[in-house]
Structures are given as C-alpha cells and as structure tokens.
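Yeah, one chain of the complex is gone here, protein chain that is, but the others are all in their spots.
Naming follows writing order (A and B), and every chain is counted from residue 1.
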Amino acid sequence: MNIKRGAAGAAVIAAGALVLSGCSLPYESEVIEGTEITVSWNDIIDNFNSSSTSGNNIANSNVTYLTTSSFNYYDNSPELVQNTEFGSYEKTSDDPLTVEYTINDNIVWSDGTPLDEADMLLSWAYIFAGVTDEEGAPLFNYANPRADLASATPEIDDNKLVLVYDKPYVDWEVQFGIGSVAAHAAVQLAYPEIEDAQEAKDQLVEAIQNKDSEWLAPVAEAWEADFQSANTPESDLVKLSYGPYIVEDLVEEDYVTLVANEEFAWGPSPKYERITIRQIADPTAQVQSLQNGDVQVASGQPTPDVLQLVQETETADYHTSDEATYEHVDLTFNNGGPFDPATYGGDEETAKAVRIAFLKTIPRNEILEKLIHPLNPNAVVRNSILQIPGSPMYDPIVEANGSAEYAEVDIEGAKALLEEAGVETPVEVKFWYPEGNERRAAEYELIATSAALAGFDVTDDSEPNWEFTDTAANPTNPHDAVIFAWASTSLALTGTDQYLGTGQPSNFGGYSNEVVDTRLSDLETELDEDEQIQIQIDVETELWADGYGITIFQFPGLTAWDQGVEGIAPAPLAPYYFWNFWEWAPSDGATAE
Amino acid sequence: MFSFVARRLVATLLVLLVASFVVYVLTAVSGDPLEELRGSRDPDAQAKIADLANKLDLDTPPVLRYFAWLGGAAGCLVGNCDLGISVARGELPVTEVIATAMGSTLQLVTAATILAILFGVAIGMTTALRQYSGYDYTVTFATFVFYSLPVFWVAVLLKQYGGIAFNQFLGDPVIPWWFIPIFGLVTGFILMAVVGGGLATRIKTFLFTGLAGAALLLLLDVTGWFAEPSIGIVGIILFSVANALIVASLTTGLRDKPALIAFGIAAVGAPVALWFPFQFLFFFGNAWWTIALVAIILVAIGAIVGWLFGGDRRGNLARVVGLAAGLGTIPLVFDQMFQRWATYESIIPLSSGVISTIGSSTPAIDRTDDYWLQMLDSLTHMILPTATLMLISLAAYTRYSRASLLEVMNQDYVRTARAKGLSERVVVMRHAFRNAMIPIATIIAFDFGGLIGGAVITETVFAWKGMGAVFSDALARTDVNLMMGFFLVTGVLAVIFNIIADLLYSALDPRIRVS
Partner (left out) sequence: MTDPKHITEAPDESRGSEISIEQRQVAGLSQGAIVRRRFFQHRGAVVSLIAFGLLVLLAFSSVGTVIGGSGEYAVDTTSGTLGIDGFRIAGWWDKDWWTRYPIVNGGQPTITLWPFSIGEHPFGQDDLGKDMFARVMRGTQQSLVVVFLAGIISTIIGVVVGAFSGFYRGRIDSLLMRFTDVIIIIPILVLGAVLATTFGGDALTIGILLGAIAWTGLARLVRAEFLALREREFVDAARVAGASDGRIIFKHILPNTVGVIVVNSTLLMSAAILIEVSLSFLGFGIQTPDISLGQLINQYQGAFNTRPWLFWWPGIFIIIIALCINFVGDGLRDAFDPRQKRVPNFNGPMSEMRRWWAQRGADRAGAVAPGGSAIDASAPDGSSRGGSTEDR
C-alpha cells in the first residue's frame, strides 16, 4: 500500500510540485516530491507569534520551530548546538558582556524579503523591553521581557547586531533569538499603506532607534493580535517563514499542514515535502491512530496499557525516555503545620528534624519501580533539584549536594530523628495531590504507608483544584506537603529563584534561605562554568540539608513511530521529537520501488 | 397560530436568558481559569496570569461579569458578536472557535438523528406488527441492551472493531469459506423473522433470502469487490430494482400493474438510462448542486410517469413514484464516490483500509478540489461516530415507535378500517402510520439534549473537533466564555428543535391548535 501511495501521490500533487533545480545556490534540496508525513501532538498552533504572551506555548513553538531557523537549538542529549549555516554569534567581551550576532547572506523570508538586522532589532525591542509606553510598561507584550539585561539600543550593521548587556548574564546564549514574526510583516499589518517591505523595515528601525512609541504602538498591537489565527490566516504576511517549511493549511483544533519552503537553503534540508500535525489529545487515541495508519508518529505520557499497545503494534517502533518534567514533594514552612518552626515555638532544629525525617520515609525507589519502571525501564531517581539527569552538570552536583542522605528509605533513621527532636508521634501531615490523578494517588498511597511506619499520619488532603498555587487568595499553603511536577523548557540556569527564592511568586511553601537567595542571584551573572557548578552545589547543599523537599523522578515519555519513517529521535526538551525534523525520511523499504 | 408561536418564542427566550445566567455563574465558580498557569514554573507565568486576569476581568464577581458578557452577546442580535476570548483556545475570540466547531457537530448530530429516525421507526414499526414474535423479543432485548450501554463503551468498541480491525481486514480481504453459509443462514433467519407469516411463507423466505445473501457475498468475494469496491451500472440496476420493489410494496402493493409499470420506468429505467449522461454532469459540476439537480430531474421524471400511469389516482401515484425515482439519486452519488476509490486509497495515509478513527477529514484530501473525493473522505470519517450516536438513539426511537404504533393499532378507527376489509398494508401505511408518528415528533426535541451529551463523548473518542471538544476544554479550564459559547449554541438549537416539534405536532394533530 505504501508503494502504491508514493507513486500515485506524486502524480496527484505533481501540479504543485517544487522546483528543485531552479535554485542557483550550491545548496541542494533533498525534499522528495510527493512525500507527506502525518504526526500527532496533543495541541496545534493557534498563534503564529510564539513569542507574545498569548502565543507562547509548546504547540505554537513546535510549528514555528519548523518555520524559522535559529542560531542554535537543543538536540536530544540535550545539548545546545549552533547552526552556522544560518548565522553565528560570538561573545566579543566579558565586561561588559557583548555578543555579536551575524546572519548569513541570502537568507530570506518566504515572500523574498531578506532577513536582516531590522528583524534582529525588532527582537531586541521586545525581548529586552527596549521600547516602552508613557507609563514605562513594555510596548510589546512579550512573554518574559527583561528590561534589566540589555537596555541600550544595540548597534546594527548589515545583517549584524551587537548586543551589549548591562551586567553579566549566565544564560546569554539562549536569551536572544529571532522570533517567528517578520519585521516588515508586523509593520505592514499595522500600516497597510506601506507597501514596500524595505521601506517598512527602514521606518521600523528608525522608530526603534528613536524610541518613537507613538508610531510603534500599532506595530506592537499588530505583533500581538494579528498573528492569532486558528485557521489558515487570510494574510500571507502572518505565516511568513524563514525555515524549511511554510504553513499551508491550518484547521482549528484539527490539523496543520506545512509544505517545504522553496526558498530555504540555509541548514539541513528536510526530506518530506509535507508535514501534517494532527491534534489528538489522548495518548491511547494517538497510538490507535498510529496502528490504523492515520498518523506516523505518536507521543505522550504513557500508561502501562499505552506502552503495551505500542509494543503489540508490529508496524511501529518506539522509544521511552525521560522528559524534562519532574515529580517532587514540597514541604510547607509557614502554615503552622508539622514542618513550620512556629509549631515548635520557633525551634528551627526541631522543625528541620521533622522535615528530614519525613523526607527519609518517602519510598522513592519503590515509587520508581512500581510506577515508572513499567513505562521507562531506564528511569532513575532524580537527585538534583536544579539539573535534569543526563545534563552535563547533573553528576558533579549530585555527588556533592547531600542527596545521598535520602538515597534509601530510612525508617529507623526517621524514628530516631523524631525521638531526638522530642516530637510527639503520630505527626499529622496534610498531604495534597491533585484529586483524580491516578498516578499521584498511587504515590500518595506508597508515601503514606511508608511514612506511617516512622510515626507520620499522612492524611489525604487531595483536592481537584490547585488552590494553594493562587498566592493572592492563599498567602500560605494550607497543605503541609504537596506533590506535583515542574516542567523545564530549557537548560537555562536562571529562573529557579521563581520557586526557591524568598517571597517569589511560585514559592508556595514559604521557603526562605539567605544563602540560597544570594547564591542564586550570583548564578545569574556568573559566566564561568566551573563556578556555575559550584554555586549550584552550594544552593543544593542548603536545600537538601534544610529538608526543602525531595525530587522523585523524571516523567517518562513515549514516542512511537511507523516503521515507514526513519530518523525519529525523541528529545527531552521542547521541541521534543520535532527537534530533528529534517532527518525524518521515508524508510528505504517504503520508497525503494 | 402566529401569536401562539410568538408567545412561545418570547417565553423561551426569557428561559434561555435565565439559563445562561445560571450556566455562567455556575461555571465561573467551579474553578480557576488560571490554574494551569499557576502550576507553571515558566518565568513568564506571572506576567501571563496578570495579563489574563485583566483580559478576563477576573476581579469582578461573576454575577456582575455576566452582565458585561451579556452586553457583548446582545451584540449578536445586531450582527456585532462579542463573546469574549477563550483561555482554553489560545485566547481566540469565542465566536471564531464556535463557528468552526459548530459545523462538524451539526453534521454529526443531524446525520445520526436522521438515520436513527429512519431505522428506529422502521424497526419499531415492524416489531409492533410482529408483537410477541421471536423477532420482537430479540429486538426488544437488543434495544434494551443498547439503551443500557454507555456511549463511550460503544464508541470504543466500534473504533476497535469497526475501524482498526475492519481496516486490517480490508488490507487483505479474504473471507473464510465457512463464513459464507453462516452469513446466508443468519440473513435468511433474520429476514424470515421480519417478514413473518405462516410456516410455508417462512420457509420460502428463509430459503430465498438466505441463498440470495450467500450468493451475493460469494460474488463480491470472488470478484474482489472488497479490495476494489465499486457500484457501476450493475450496482445501480440492483439498487434501483430493490428500491422500486420496496417502495411499491409499501405504497401501492405489488398486484397493481399500472403502478408497477410506472415504478419500473421511473425508478429503475430513469436512473439506469441517465447514468451515463449524469457522469458528465457530476464530473464537470463537481459540487453539491449537481446532486440536487439530479434529484430534481429524477423526481420530476417519476412524478410525470406516475401522473401518466395513475388514472384516477394520479396525484397519489405521482407522489410515490416521484419519491422512488428520487431515491435513485443515492446509488448514482455513491457510484461517483466509489469511482474514486483507488485515487482515494493512494492519497490517504492509512496503511490499509479506509475507515479513519480520528477527525472529520484527511488533510491531503482537503487540498484536492475534487468534491466527490472530499465526500468519500467525509463518509469514511463520519461512519463510526455517526454509527455510535445512532445506535444509542436508535434504541429510544425503536421503543417509542413500537409503543406508539401498538397504541394506534388498538384504536377504534383501525378496527373499523380492518372491518371494511382493507388490506393490512393499507391499514398500517394509510391509517395507523401517520398517527403513530405524532408522538415521535416530540421525542425528536427531547432526544436532542441526549444527543449533544452523546456527541461530547463520541467526539472525544474519535478526536473530532466539534462542540464536544469545546465543552470539555471549557470545563477542564474553567473557561467561562467558551462554555457560554457552547451553551448558546446548544440552547438556541434546543429552542429551535422545540419550536419545530411544536409546529410539527400542531400540523399533525389538529386538536393541539384548539387550545
């Protein structure tokens, strides 16, 4: 069937075939005419600007990953890889931190307009909140504007931009990039009377350099609002691409089809002429449609049954691995519960002993073995709060951070700690997990039965809503211990202060440690890698010694694909299995005849 | 009559208004739309939370917020809809989300309703006529079982066996030899039970239909029909003859010579003779109106022929022959679709078979501009979800029409008709049938709510992106605006269905109009 499909498909689509030999560049496209791959994801694009507040999510980023090129990307190690065929960046000075970005020549948007410094300047304007309105608020509704990092308008030259940071910044390498919106598109959507793309860019550059917020306000609005589109956009400006693919067809909540970009010549060439991403939320349904042949790639959080279903599908290969999301138990320090010093009259040591005793009873290995190993036999207990297992810094940090204390369940040790602290048992621990979540209910059962042996009465405090995360309504977390997961989207070192720092918005447990606070802010400006590791060791040592909480496991991920496709190599970080889409190809057996 | 409808309309709109308030407030207090963001460690989560709280006006209590929403919704009356933005759907305007979602659900629900009514009424009526026969008991038991089945249970089973397993069969369509006689036995037995009659009739029916069924299956198997199905002129002739016989036996009876000739000319002759010229029409027309045109032509031919052969009952005959001829459109349309079978198989991504288990269309087919290919594609996507929904409401329609016909058959006027010496066919079709349909009209409106509920689940199982997905997304994310969009559509539809039922009821039953 596959064979027949290849031939007939080519015949049908021949009218719209690509011109492969028309390119004057030495670059050779490897797109195979008439090939199409259908993959599934639990959500699809509804916003072509994946940088704006409303557009910044994984589903949008996955598609814009296919329609843009970048200076670097994460591979499946995960490690950051530079893409020199597109452009290059170079740190020219440490003090002040200066980075020079250069885009290669001949890189164009899919409408033929060159990609140049104007696009980079626009990116600077929103990423670093370069332009503000009268009240000083960032003009562009960027997801995470950092006005404190590089406030000076960068110098620009042909295809060049020189970014001068106000202070050293550890994650400078992933901080700046060109988004999915063309500078001239944003301008022309805001000012339809400007017909020439070059003129639009010139005016934009001038306005940004002069901080002309009045002229820029409509541009900023168009930049955010006009790129929202759940169906194929009416204006071609919205779906401009400078990556290997262009959005051809988008049907809300259903599918998006991307077709190879004829102009693309700066990076590895994709093989498939078309990629269709279908939205299928349920992992079982994804695997069933893989069985049925509706899609060629399925991925998601497996259950034992989904995994078995994949294993029974003879026409599919699969890969289980860690995802970047990790499960952890956090304790609450300020709610008058068993882990709050205030309960013991402000006795820090007693509270700490109770915390550590409780964490020692958490059967991490049993949880892993019973719940995760059936899904990912290679999974390991995560022992670092800051780093994902497998990342280069993970091993040195784990060796020194004191997590070894918690390696095995230690009921006797916990009992001894409680006795020493003179706490009356049983100690009641109100334990929250999201009601209706089977896996976490099972984790609760395992934790509760284990902790009971040491004298903890772990009560079921599950609720369907995550009310404790609403810090406005609940300044203190009513639960003594909570179990949930944090998702990482990059290997960036910054951002952990959001949940570890004193009084930070995601610090639901009221944890506060001066050393942690200062060391984390040191980390933000530390450029030396060894120093970075040392800082993280310092932070983690404090965290583990304080009984801040405990990390358990990485979420298992499952990617399964039809044997008619080769080159699928799932990655733990966004854009997940999409990261090497250019390597996807029909397998030899399917195209040989 | 007009004031009756107008009064009902005003009352229903008020009801809708109050109900919308109830739904709004209940949904708003049921959760937190920002929950997902609050659990996020993204550095931009805080900015997003503030942004959305502002956009959704979350600081205002829900009761007041409702009126702001109502203001926007009132704009719909003057063509300026503002139903707010949807958090669950990437902050898109709700109107846009609903507009897309409504289409596929309406398609699904309408198809399921029509099929359920057709089959339900047919099965219900035949069981009523064969009350307390083995057939009746079997069907009664089966309808009770269907009645007791959870929707998604049916959906999951159909997906596995009607979809994935059937596709695997189509990949290598070999029918085991023992299946053919069994198929014949079962077909014969079922039809024997339906047709009923005395022992001799039953044996004849059993033998005839059983052999015919087995022979047909054997023929299809030998000719490789399952691998490359087509209808062609042979299929059209077969269908037309069967169609003419069925319609004739239900309306005029098979002993009426002139009527039979009329049926033969219009319902068999016309579609077969016009098959070739219509090929060009379908090919160059390439749109839905060609179907309408063909149907009109055939109905017209049927009506004229019926009129010519009708004698003193020409009006009546023109109607039934027109109907029979019009039904001839169906094989013609299917023939068009099946002609593209090979092309279709080559485009779709399925490794074998054609029955899709997800979504409402194949992206690659959407890109072609062949109307018939797209229609075939819709068919292969709709077949399973429609069957699921249909099976569930089928049970209800069967039960109700059985009960209804039984009740009517016990009325005095039916006894009078029998006493006059009218044949059973005339008694049932002319006297009982129409009256038995009256209560069914109201059930359609009642059934609608259940169908929407069923659609929510069916769409989830088959990954359709309709109102069902809108509903579950809205509730899972406490997206009040989206939920209100869902409610507006279902509410307005329910109102429309109720009014239609009222009108139908008063049209069928004159007594209603008096009050």
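Following the convention adopted for this analysis, contacts are C-beta pairs under 8 Å (C-beta built on N, C-alpha and C of every residue); 3 or more make two chains touch, one makes a residue touch a chain.
All values reported here derive from a predicted model rather than from experimental measurement.
Undergrad: Considering the whole complex, which of B:N286, B:N316 or B:Q411 touches the chain not shown?
TA: B:Q411
Undergrad: Of the residues listed, A:G130, A:G455 or A:P586, which one is in contact with the missing chain?
TA: From the options A:G130, A:G455 or A:P586, the contact with the absent chain belongs to A:G455.
Undergrad: Which of these touches the unseen chain: B:V18, B:I182, B:L211 or B:A342?
TA: B:V18
Undergrad: Given that one chain is not shown, which residue among A:V380, A:A442, A:A485 or A:L527 touches it?
TA: A:A442
Undergrad: Go through subunit A and note every residue touching the omitted chain.
TA: Interface residues of subunit A facing the absent chain: 283-284, 303-306, 308-309, 312, 370, 374, 425-426, 435-436, 438, 441-442, 444-445, 448-453, 455-460, 462, 464.
Undergrad: Which parts of subunit B are in contact with the chain that was left out?
TA: These residues of subunit B touch the chain that is not shown: 11-12, 14-16, 18-19, 22-23, 26-27, 29-31, 130-134, 137, 141, 144-145, 147-153, 156, 160, 196-199, 202, 403, 406-407, 409-412, 415, 418-419, 446, 449, 452-453, 456-457, 460, 471-472, 475-476, 478, 483, 486-487, 490-491, 494-495.
The criterion applied here is as follows: only the chains that are shown with their structure count from here on.
Undergrad: Within their complex, state which residues of subunit B touch subunit A.
TA: Within the complex, subunit B contacts subunit A at residues 31-32, 34-35, 38-48, 51, 89-92, 96-97, 100-101, 159-160, 163-164, 167, 171, 342-343, 345-347, 349-353, 355-361, 363-364, 366-368, 460-461, 463, 465, 469.
Undergrad: Using the touch rule from the top, collect the residues of subunit A that touch subunit B in their complex.
TA: Of all residues in subunit A, those touching subunit B are 1-2, 4-5, 7-9, 12, 36, 38, 46-47, 53-57, 60, 141, 143-145, 228, 230-231, 248-249, 251-255, 257, 274, 276, 278-282, 285, 288-289, 291-296, 315, 464-467, 469-470, 484, 486-489, 494-495, 498-499, 505-506, 562, 564.
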